[in-house]
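Sharing a structure, written as structure tokens. Questions coming.
Left out: one protein chain. Kept in place: all the others.
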Amino acid sequence: MLVVMRSDATANQIEHVLTVIRGQGLTPHPLPGATRTAIGMTGNTSSVDKGSFEVLPGVEEAIRVTKPYKLASREMKRDDTTIRTNVGEIGSKTFTVIAGPCSVETEKIIVETAEHLMSKGVRYLRAGAFKPRTSPYAFQGMGLEGLKILQKAREKTGIAIVTELMDVEHAAAVEDASDIIQIGTRNMQNYSLLKRVGLCRKPVLLKRGMSATLEEWLMAAEYILAGGNYDVILCERGVRTFSDHSRNTLDLSVIPPVKAVSHLPIFVDPSHGTGKRNHVPPMALASLAAGADGILVEAHPDPDKAVSDAAQTIDFVVLDKLLEQLQQMAGLLGRKMS
Amino acid sequence: MLVVMRSDATANQIEHVLTVIRGQGLTPHPLPGATRTAIGMTGNTSSVDKGSFEVLPGVEEAIRVTKPYKLASREMKRDDTTIRTNVGEIGSKTFTVIAGPCSVETEKIIVETAEHLMSKGVRYLRAGAFKPRTSPYAFQGMGLEGLKILQKAREKTGIAIVTELMDVEHAAAVEDASDIIQIGTRNMQNYSLLKRVGLCRKPVLLKRGMSATLEEWLMAAEYILAGGNYDVILCERGVRTFSDHSRNTLDLSVIPPVKAVSHLPIFVDPSHGTGKRNHVPPMALASLAAGADGILVEAHPDPDKAVSDAAQTIDFVVLDKLLEQLQQMAGLLGRKMS
Amino acid sequence: MLVVMRSDATANQIEHVLTVIRGQGLTPHPLPGATRTAIGMTGNTSSVDKGSFEVLPGVEEAIRVTKPYKLASREMKRDDTTIRTNVGEIGSKTFTVIAGPCSVETEKIIVETAEHLMSKGVRYLRAGAFKPRTSPYAFQGMGLEGLKILQKAREKTGIAIVTELMDVEHAAAVEDASDIIQIGTRNMQNYSLLKRVGLCRKPVLLKRGMSATLEEWLMAAEYILAGGNYDVILCERGVRTFSDHSRNTLDLSVIPPVKAVSHLPIFVDPSHGTGKRNHVPPMALASLAAGADGILVEAHPDPDKAVSDAAQTIDFVVLDKLLEQLQQMAGLLGRKMS
Partner (left out) sequence: MLVVMRSDATANQIEHVLTVIRGQGLTPHPLPGATRTAIGMTGNTSSVDKGSFEVLPGVEEAIRVTKPYKLASREMKRDDTTIRTNVGEIGSKTFTVIAGPCSVETEKIIVETAEHLMSKGVRYLRAGAFKPRTSPYAFQGMGLEGLKILQKAREKTGIAIVTELMDVEHAAAVEDASDIIQIGTRNMQNYSLLKRVGLCRKPVLLKRGMSATLEEWLMAAEYILAGGNYDVILCERGVRTFSDHSRNTLDLSVIPPVKAVSHLPIFVDPSHGTGKRNHVPPMALASLAAGADGILVEAHPDPDKAVSDAAQTIDFVVLDKLLEQLQQMAGLLGRKMS
């Protein structure tokens, strides 16, 4: 923490800040400058509140120097995290595709999708049994019935299941039914839920909140890591901006900074990011090129009949073509498709 | 819903759209124009998916014409909603102040605050027993112990209690301990929680999500109303923008549009909106002038010692001055302080 | 400037940073901490580039501590700036109303408006002769012909003229014809134009850019001040955010921070800020309550027939009612209407 004094701060005001810093068990380091004094402090500043200094007389502002995330940071763990699931590894040496329909609708569609994916080398099926919907009058998902269908697809094809958990109440059921637990964008700061999945023994795919900064996102991951679950996959899915040409603004530029400050794998969801099926393949390729470790993509045997997210869901012809292009590009970039 | 065809759409493509519309039990109305055809549709379109038309061949875009919220809309209920609590009325004829510390810290501070507020005519005390904190390492609130302290203040002074509910698990306890249940900004789209408070018999103060549009906010209110709880108070608390001069961008300009489309009361939280205590009084006055029905303001007997949100919390001297100014301005605008 | 080293920075890397700082004629102050070293620097850092430190090996980030604006800052000039025009004073003791149609359309409308304004005590008429329009096919303003009409209104009624300058080419003509030169939001960072009005001898009303931070806005003012023109009025007119309930998001919360760091007067334009005439009066009142020094409001004898901005323009009945309310509220807040 650095406390910057106003240019007209008095010697008494500066002295008072030094006293307050010492009172918190820290060591102050005054830095007299040409126009003003700044005061650095050393010691364990992680619990120090920036605001508590900004209200002291003569203080212009307090600037936080160290980052508040610990377990999620690359300083704590230098090497990229590799996550092992029943069907393979997820991390910086591979490029993982997770595909499937927005919602679990019928066993037929789920099994058909699982079989198609496995035949193309895609080993992760995504589909929601519990659906967060903007309208209380819209289809809310099949619930526990949907989880059973997902488990049938797993038994029949060996595919791994990725599905969303929306509340603490269903945590055990979703953990049982899935290989990766998804936390949705609207729940990124649902701390009760984050604490609960910190106790799960399955990897967690944590979508970025619609207006979360990188730091807030890593702090949400920190909640899960601090609970003892170290297998967190970050997933960019578009943020909320003024831009109205797409459903959200897919922020691929967050990938290099994530890689710089954290060891966690990062995926991209180009379906929610764009909201339009025609724009999914170019943004999927761009995600790989930008350094993402995988994608989460909505695919359905007959997208026009999908009960939700029809407009952003691709069919299997488009998916197969995309998988081929990803395969070639991954080779170029020294990654193995998984 | 209006479906706009591309300028080069064929007669067959237009015919196909008409067929799809009829297949959904709706009546299509083709509107041939100078450069393109648009197709209106009538019937119950509330469950029709915009995206399902945008993927049809020859379609440029589909435009939703009706609003998805029903119970929250002024069309459904023309008159402003007035909410009755044990201590008075909340609505468009009054201006209600809710004040108190960010967190419940000690019984002494809570009771002292309650007594001061009651002596100044403020009949609602806010303080959090459960605290959503960005960091897992920060103080997470006193929990059930904090609720007990709030109840003591209520018994002792008769003040009404406003406190936050973070999860379904504690719904009954918070409902018992409070007169108004607060849903925080990070939980505005926590649909499991919204459904639960739809079953509560206490008014709900619903904070706007950090990047929620007006429509999304009213849809969140709709979840509560649809559950049978009609006493919802909206609360603007600042949104996430590029602006970095304040903690959030307090969007007072949302007040007139809320009043135009909804009958629900709207409050403003100038403390979280600005993040700086010096900026709280002018923004509180501006909220009243812009047409808000009340404010939620952080106040503490000794803000510099508050365990959270110290920088944005005002002391009683500032609060008393502000109450006086609000009183005068409310008179000017034909409102009664409550 | 503060340079924060990575936690694994070597002694050599730290030493290299110290050398680079000294090489720029500054004095480095190393601050060894628990996990990392930060290095403060003193001397004249105004021209030092943050980026040039961030690329040095072992550096985590560089943080700018001092603000880049000088003449616009309250540290340079402690007292509020008062601007004197032919018709009165603008500043923190008064509340100034500038009103009129979006564009100059006909002499009749302009003179009628000027006469009405003067009869109500409003002494500033705004109307655009040069209009920045999103579409090249839309009405672009009457140009020099429009300036002549404005001058006739001034001669006839004594009203002061506020009109927009869009390019260097017309600077002399606009300076002659106006009492206050307006720089529009799209030109806030048109530096050639800012330098030119720095040479003018008329006050400049500088609208905030659609996505300008407070610092960028003050730096734009700094261009004008540095040119020798000290009479700059800032004008908030709404910023670009995700919010879609209004044309722009009127950022009233910028007013207290402007007052804290700068001595310049600040106005608000609630017409462009909201885009809807019904929402103009409440936001005008809120601007005054939040501490603004004046407003710029679009008014027209028959708004439905206005050639531009019809939807956000109020008529004289609404204007007169608003002026009355502003008068009362100004009295309450210790300001004099001007």
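To keep things simple, chains are lettered A, B and C as they appear, and every chain counts its residues starting from 1.
The working rule: a contact is a pair of C-beta atoms (placed from the backbone, for glycine too) under 8 Å apart; a residue touches a chain by one contact, two chains touch by 3 or more.
This structure is a prediction, so every number in the text was calculated from the model and none was measured.
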(message) For the chain left out of this view, which of C:P30, C:G43 or C:P68 touches it?
(response) C:P68
(message) Suppose we count only contacts with the excluded chain; which residues of chain A make the list?
(response) 211, 213-214, 238-239, 241-246, 249-257, 260, 273-274, 276, 278-279, 282-283, 285-291, 325, 328-329, 332
(message) Under the stated touch rule, tell me which residues of chain C contact the chain that is not displayed.
(response) 46-47, 49-52, 54-56, 68, 132-138, 140, 166-169, 186-187, 189-193, 195, 209-211, 216, 219, 222-223, 226-227, 240, 275-277, 303-304, 308-312
(request) Spell out the interface residues on chain B facing the chain that's missing from view. (result) 2, 4, 6-8, 29, 31-36, 38, 40, 42-44, 63, 65-66, 75, 211, 240-242
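Please note the rule applied: only the chains that are shown with their structure count from here on.
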(request) Look at all chain centres (mean of CA atoms) and spot the one farthest from the centre of chain B. (result) C
(request) Over half of interface residue numbers shared between chain B and chain C means same, under half means different, so which is it? (result) same
(message) Need the central chain here, defined by C-alpha centroid distance to the all-chain C-alpha centroid.
(response) B
(request) Would you mind listing the residues of chain B that make contact with two or more other chains? (result) 211, 276
